[in-house]
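Shown next, in structure tokens, is the structure this report addresses.
Excluded from the complex is one protein chain; the other protein chains are retained at their positions.
Residue numbering begins at 1 within each chain, and the chains themselves are lettered A, B and C in the order written.
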Amino acid sequence: MIEADRLAHASRWRRLPLAEKALLCLGLLILAMALPPWPGAVLVLLVASAGAVISGLTLPTWLRLLAPPCFFILTGAATLLVQVSADGIGLAADGGIQAGLLLSRALAAVAALLLLTVTTPMAELVQGLRRLGLPVELAEVTMTTYRFIFILQDTASAMHASQMARLGGDGWRRRIRSAGLLAAALLPRALDQARRLEMGLLARGFDGSLRTLMPAQRVRPWRLAVIAGGLALMAGLSLWI
Amino acid sequence: MHIMEGFLPAGHALAWSAVSAPLVVVGAMRLRKILRDRPEARLTLAAAGAFAFVLSALKLPSVTGSCSHPTGTGLGAMAVGPAATSVIGTIVLLFQALLLAHGGLTTLGANVFSMAIAGPWIAFGVWKLAGKLGAPMGLAIFLGATLGDLGTYVVTSFQLALAFPDAVSGFGGAFAKFATIFAITQIPLAIAEGLLTVVVMNALAGRQIKTEIRA
Amino acid sequence: MILEARRLGHCYVGGVEALRDLDLAVPRGQRLAILGPNGAGKTTLLLHLNGTLRPKSGQVLLDGRAVGYDRASLNSWRRRVGLVLQEPDDQLFAATVFEDVSFGPLNLGLSEAEARLRVEEALEALRITALAERPTHMLSFGQKKRVAIAGAVAMRPEVLLLDEPSAGLDSMGTAHLLAALDQLRQAGTTLVFTTHDVDLAWSWADQVALFHQGGVACQGSAESLLSDRAALAAAHLKMPMALALGLKARQLGLLAADQSLPRGRSESLALLDRLTPPGQ
Partner (left out) sequence: MILEARRLGHCYVGGVEALRDLDLAVPRGQRLAILGPNGAGKTTLLLHLNGTLRPKSGQVLLDGRAVGYDRASLNSWRRRVGLVLQEPDDQLFAATVFEDVSFGPLNLGLSEAEARLRVEEALEALRITALAERPTHMLSFGQKKRVAIAGAVAMRPEVLLLDEPSAGLDSMGTAHLLAALDQLRQAGTTLVFTTHDVDLAWSWADQVALFHQGGVACQGSAESLLSDRAALAAAHLKMPMALALGLKARQLGLLAADQSLPRGRSESLALLDRLTPPGQ
């Protein structure tokens, strides 16, 4: 179970047109990248978090989703605290400020992207990419990959449970061996699944393309304008301060 | 080794995207041709992509006690070739960014370069070279996967050092800093991934998996 | 006969013989159960009946005419004969239920509006309209099974082939599924299904074909065939409980010859209740 995926399907913003969500989130992402981190990034982080809560997430869930990327960002940012010179390693003069600015920019960017993923199911995102010119074959591969991920995940977790039940997780060497055996057993399962799906789709008239009907969404220009206006306001505000 | 969303300054993010894009586009074009000739290959390709995604979410025990995740780049390069690995790798990186908030859109180009291009080619090259020099099968696989993994980490450190040069010692110092910090987690992980790949390739050798999606 | 197989033969790679001189006739508008043990080749037979596999020998006939394996023939064949595999994950590929069910209709070359209509109709027939927007990977096994059937139904086939339709379903899931399929049959669809379960075959088939050693050992009405102990024993099968009970009730005079025999568990239990202790 992938939590962001589950949340996207349960989101209050689930039915909003992709264009609105994409404009808001990608706009926030661009602002996070382009504006000076103070106060731009902080504004973006606040707006994204507010959006998450309005779209139906609880604050603890939102923070839990932000935590792992935050950890990775912290490790990277920590390097800016020190400097290396001929005399050896020392604290960088403005390292704290540099690290803080980097941390806030990255965190704001992560929040902006995360807001998109917890409100928009993958199918809609790929549909959007398709409209932006992603070749149809690649869109189909991408969506079929998405579908297979969940099947294989269930298989992998059953395999893992079975290995643990037979004490395959006891000790470092055994865990490596178990993980290797699992991966080796999973790959043929994945390829088999593909072959069986091909058979199943042939019976449904598969002729090479995987065309389906997408639910139509009506984009309301005034709402796009409001979102764009809001983003512009944020940009203006942070440049002015 | 993923660079998180927003971590690279805008200029660097764009530059790395510009570096990776042509390589991915060329791969994608070749892939399109294959998919037109053999429509059923899209299912196989999707299965391989999903496999790579699930594999990368597999917890690997690491020597330091913490858990890490394999990159699968070495395995992909050896099983289906580095070119196909690049395209599959890009799809997987996109899914990781969107579904797991691991990596990002602005850093996709940089991550694709280190993990879907540099890593697989290094792994593939080392594997082939070790084989030519007469290394036993298992050792060649181990070296390929381990060095492929280490290669991605060196490239990532390089990318970060370019973006954040040290105030005093510049790029060199920054590279040393990043390389040292990540070495703690990456060297044990690279060894674990090398061993894992040996186990997988051995097990697969007994099953004669058709490498039907070699691009 | 809407669909027929004549002297069908098929070998798998490696020379394992799956079908041997198999004859089968599917009467229009009926429910035909292909009954036999697992691994005997029932699935292989279904894959031949809609042209997914091509026989090594023999032929398949639609409305009495042998069908070809060129693209156009296959296309019209698959329009008329739909197939639902045992494992729904082998047929569902799209992200949402609605999208997935629309795959077949679009392959028929229908317009978007018409395809949309077909999808809605199929979802309605399987009673899963409420699931339309649901992501495929969040469905239960029983729901997936119904979506897979809807995907075939949306192509409005004249014959629907179902591989082990009740496998993996509990009694409630099976009941729901059969009720939905009954509706299709009333609308005129011919239904062919494989099963290893004599009770299911008895509870739900008009005709039964006994599958044994790669061929159809015998075919006939469910009642005549499933009460034929010799034929059942030859195929290593036993009589369905409900049928045995019904026949006994007839013998005991509890059920008149023109009264219908119990088919399912509920009817059987009700009939059993009517057996009275001696002297009452």
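Methods note: contacts are C-beta pairs under 8 Å (C-beta built on N, C-alpha and C of every residue); 3 or more make two chains touch, one makes a residue touch a chain.
Predicted model only: the values in this text are computed from it and were never measured.
Undergrad: Looking at C:Met1, C:Ala187 or C:Leu272, which makes contact with the chain not pictured?
TA: C:Leu272
Undergrad: Looking at the whole complex, which of C:Asn38, C:Ser57 or C:Ser260 touches the chain that is not displayed?
TA: C:Asn38
Undergrad: Touching residues of chain A against the unshown chain: what are they?
TA: 1, 3, 6, 10, 155, 158-159, 161-168, 170, 174, 181-182, 184-185, 188-189
Undergrad: Tell me where the left-out chain touches chain C, residue by residue.
TA: Per the touch rule, chain C residues meeting the hidden chain are 37-39, 140-142, 167-173, 196-198, 236-239, 241-242, 244-245, 248, 251-253, 265-266, 268-269, 272-273, 275, 277-278.
The working rule: only the chains that are shown with their structure count from here on.
Undergrad: Line, ring, star, complete or other: which describes how these chains touch one another?
TA: line
Undergrad: Most central chain by CA mean?
TA: Centroid comparison flags A as closest.
Undergrad: Indicate the whole-number Å distance between the mean C-alpha point of chain A and the mean C-alpha point of chain C.
TA: 43
Undergrad: Round to the nearest whole Å and give the separation of the Cα centres of chain B and chain C.
TA: 47
Undergrad: Hunt down the residues of chain C that sit against at least two other chains at once, touch-wise.
TA: none
Undergrad: Specify, in ascending order, the residues of chain B that touch 2 or more different other chains.
TA: none
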